[in-house]
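Remarks on the structure that follows.
Yeah, one chain of the complex is gone here, protein chain that is, but the others are all in their spots.
By written order: A and B. Residues from 1 in each chain.
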Amino acid sequence: MFRGHASRLLALGGNRLARVGLAGATLALLLAVLAPFLAPHDPTQTDLARHLLPPGLDHLLGTDQLGRDVLSRILFGARVSLTVALLSVVLSVGIGVTLGALGGFFGGWVDGVVMRTVDLVLAVPRLVLLVTVIALLRPSVTAIVLLLALTQWPAPARLIRAEILSLKERDFVEAARALGYSRARILLRHVVPNALSPVLVAATLGVSHTVILEAGLAFLGLGVPLSWGTLLLAGQANLITGAWWLTVFPGAAIALVAIAFNLLGDGLRDALDPRQEGPS
Amino acid sequence: MSALLELQELTVTFPARRGEGPFTAVDGVSFTVARGETLGIVGESGAGKTTLGRAALRLVEPSHGTVRFDGADVGSLDEAGLRRLRRRAQMVFQDPMGSLNPRLRVGQALREVLTVHGTPRERRDRDVAELLRRVELSEDVLEARPHELSGGQCQRVGIARALAVRPELVVLDEPVSALDVSIQAQILNLLLRLQSELALSFLFISHDLAVVHRMSDRILVLREGRVVEEGTPDMVFRQPSHPYTRTLLRAALPQMERG
Partner (left out) sequence: MSPLLRVADLTVSFPGSHDDAPVVQGVGLTLEAGETLALVGESGSGKSVTALSLVRLLPGAAVVSPESVVEIAGVLAVGPGASEARGLRGGTVGMVFQESAGALNPVRRVGDQLQEVVARHRGLTGGECQAEVLRLLGEVGLPDPPRVANSYAHQLSGGMRQRALIALALAGDPSLLVADEPTSALDVTVQLRVLELIRDLTRTRRLATLLITHDFSVVAHASDRVAVMYAGRVVEEGSAGSVMRNPHHPYTRALLSALPAGGGPKEPLESMPGRMPAPRERRGGCLFRGRCPIARERCGDEPELEPLGEGRARVRCWFPLDASP
């Protein structure tokens, strides 16, 4: 759907901060994908003889109370945290865009059903639901992703619905009707692509939001093993012993990824406006 | 000669909205447009001009009355019939840039019309080139998106898009109101030439009495959804029978006296 926009997306309209964000986000993803090759140690290998070592040559970011290498754990943790964030965002945006677009475009009872469902989902206190269900199901990537997706789709749904409601009134959509285009063509080719920009921006910002949310869940004891949140929680217990590296490095990883996706999201907001593009 | 478009007692009422009652935009309007003829519709904002133009193409559903296109009742057309109507009756809009999808290049937008209406693939490029030639645009614009074009260029693309289906009737809804005087003259001339070359019928909607006078064979003056005056341009100008027409004329007068 974004064919032809790829170059513009990558150029990010020459926005320097956004490029930093793109670089940061790409780096985080690369590190996560290549973790097995990059990690100097097995992240689960315990070695009590070498526990709580401060950062040094052997263990660049130190070791934890069981002697596991912190750098390796952060690299493998990136896989967990980013998988949770990306999958849940992709899923929630997928659900939200589909339902919101249908409701906004067709209106009437379709819209009624979609919006009442949105109200229903928003009426459930999300944190309570997450805590309860995860506690029952045992924390796992699948459970957290599904729960996050099922509770987060109303935001993109509302966003795209509002966009579509205003697009429907635009002359180019009226022109498409006058030209005898089918409703499916009008929706998929003329309406939705013009409504996606804010959703894509929101989704990018959603990734950073979810990374932080997952860390919060971990603090409630509901984190997936090895996720950054879980690492942070474990490190916290050792803060009094002076092992700062167990909290500072996972915390920094969370903060840097959140900042990177935030910068990228803000940059996309500018870059996706077709009027920002120079003559081609 | 039989009428190409015929409206009988057409009424369009929009349902009540929050805090407001139902609103009748068009109230019992009847007229005909013959083949090759331009019927000008003039009125101020809120007169119902735009709704009338859209109802004529069944982009808005009338609440009463009938629209006939080439003798057939437009109101009773099924999906397939409506599609055939879209090939014979087209529309050009007021906002030249806003009537084009901002994400589509000019070439894509024109090719899309041809694709949807079944022009064989091998003929599409040739037809697009022919359309550009008709509206006096160079092929350089094919790769441009609307925001890279001037208002006049956008409106030419809008006209080319409407012509792509080879229509017999074009509803022109304020086609030059958003354009500068010198560009307006270019577009009006283009429309006059296209009409004679392609034997088109126009429903020409405008708030500008001078423009409607210049472009039309007959004029309807619309006020609050009703026809208050009808006649040839010179009749309406020389002997306006309705006080409202006289007011409109007085407002436009210093400009009209020139030339």
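Going forward, contacts are C-beta pairs under 8 Å (C-beta built on N, C-alpha and C of every residue); 3 or more make two chains touch, one makes a residue touch a chain.
From a predicted model like this one, the values you see are computed outputs, not experimental measurements.
Asker: Can you pull out the displayed chains that the omitted chain is in contact with?
Answerer: Hidden chain contacts in the full assembly come out as B.
Asker: Check each of B:70, B:127, B:208 or B:224 against the chain that is not shown and name the one that touches it.
Answerer: Of these options, the touching residue for the absent chain is B:208.
Asker: Of the residues B:33, B:188, B:203 or B:227, I need the one that contacts the missing chain.
Answerer: Checking each option in B:33, B:188, B:203 or B:227, the one touching the absent chain turns out to be B:188.
Asker: Considering the whole complex, which of B:53, B:107 or B:152 touches the chain not shown?
Answerer: B:152
Asker: Taking the full complex into account, find the residue in B:155, B:201 or B:216 that is in contact with the omitted chain.
Answerer: B:216
Asker: Using the touch rule from the top, list residues of chain B that touch the missing partner.
Answerer: Listed in rising order, the touching residues are 38, 44-45, 150, 152, 180-186, 188-189, 192-193, 207-211, 213-217, 232-234, 247-248, 250-252, 254-259.
We adopt the following convention: only the chains that are shown with their structure count from here on.
Asker: Which positions of chain B touch chain A when the two form their complex?
Answerer: 54, 57, 59, 82-83, 85-87, 90-91, 93-95, 98-103, 112-113, 116-117, 143-145, 147-148, 158, 161, 165
Asker: Which stretch or stretches of chain A touch chain B in the complex?
Answerer: For this pair, the touching residues of chain A are 170-172, 174-182, 185, 189-190, 193-194, 274-275, 277, 279-280.
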